[in-house]
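Only one protein chain is missing; all other protein chains are in place.
Presenting chain A:
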Amino acid sequence: MKSLNGILTKSPSRSLLAGVVFMAMVATQPMAETVLTITGDVAETADGAKWQLDENALRALPMTMLETDTIWTEGLQTFEGVSLAALLAHVGAGKGELRATAVNDYTVSIPTSDAVKGGPIVAYLRNGEKMSLRDKGPLWIVYPFAENASYQTEEYYSRSIWQLDRIEVVADE
């Protein structure tokens, strides 16, 4: 019990430490590593049907910052990333739904109608730092729960997918 409490209280610093280690490790990876693949009903890309977005590509898009607490974290968190709306617009996604899948193959459907101004963002920074895989990184779709209480339901919690890996756009007929 005592050790658990200790773990729990030390957890953020541990994670932070873990993140720093991970970051150092990532920095050793080639620069053009793909973090998000977008397929389906999207605009044509220069090289083919898939949108292979690396971290730089995402950062090149307009950055949106939101402050909120979540049921998975303790205290107020600051998330920075690209808004889902901006991302979909960037890739020319049609209207319909998104099939978002995480690294562990967790898949959830998000209607494109969620992608509005003041809506969810695809965060790549949490509290100003990149998120490691151990810490729900590198990408996390976060809804502005604090700003809009109507997002505080299981439905939106389930859409708040972390360790986001790929998105398939399924347009309506």
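Rule of thumb we're sticking to: a residue touches a chain if its C-beta (ideal position, glycine included) is under 8 Å from a C-beta of that chain, and two chains touch if they have at least 3 such contacts; residues count from 1.
Basically, contacts and distances are computed from a predicted model.
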TODO: Tell me the UniProt name of the left-out chain, picking from "Carbohydrate ABC transporter permease", "Glycosyltransferase", "histidine kinase" or "Cytochrome c1".
DONE: "histidine kinase"
Task: Hidden partner chain, touching residue among A:A57, A:A89 or A:L133 - done: A:L133
Open item on the list: To test your reading of the contact rule: which positions on chain A touch the chain that is missing from view?
Closed with: 1, 3-4, 7-8, 11, 15, 18, 21-22, 25, 71-74, 103-104, 106, 132-136, 149, 152-154, 157-158, 160, 162-163
